[in-house]
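Removed: one protein chain of the complex. Kept in place: all other protein chains.
Now for subunit A:
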Amino acid sequence: MTTLITKTITKICIPLVILFSISLLLAGHNNPGGGFIGGVMFASVISLTYVVFGLKYIKSFFNPSWDKWFGFGLLLSSLTAFGAIVYGHNFFRSLIKFVEIPLYGEIELVSAALFDIGVYFVVIGTLLYIFKNVGEDE
């Protein structure tokens, strides 16, 4: 598993996969994708590095506390749901807004996208948190 070939390929893959996962997250509302798939993709590439390079080596320079990631995600998603109350709507009511941006054209802003970003962080956080803990276990 830790041959030079896998190491090289993994290195090349990391930025591409992360960018792809973000594009999946943002495209999700209208095209295939979404927070869950994007999150799983992100988590798989990080866990791949864990497997290929070894958890200890990765942790020596890159060791985010994944529990904070899922905490943040859950908070963001819940706040989106509560946000509707602040504007006098029912809990979880979603909002769509079309905004004109010069030179680019019209873009669509949906409150559900914020919720999806929360899902993205929860999926990344929980999966990698579990990975890390199982991996660290002797």
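Everything that follows uses one rule, which is that contacts are C-beta pairs under 8 Å (C-beta built on N, C-alpha and C of every residue); 3 or more make two chains touch, one makes a residue touch a chain; residues count from 1.
The rule is simple: contacts and distances are computed from a predicted model.
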{"item": "Identity of the absent chain, which is to be given by its UniProt protein name, from \"Response regulator\", \"ABC transporter ATP-binding protein\", \"Acetolactate synthase small subunit\" or \"Multisubunit sodium/proton antiporter MrpA subunit\"", "value": "\"Multisubunit sodium/proton antiporter MrpA subunit\""}
{"item": "Chain not shown, touching residues in subunit A", "value": "1, 24, 28-37, 40-41, 43-44, 47-48, 50-51, 67, 70-71, 73-74, 77-78, 81, 92, 94, 96, 108, 110, 112-113, 115-116, 118-119, 122-123, 125-127, 129-131, 133-135, 137"}
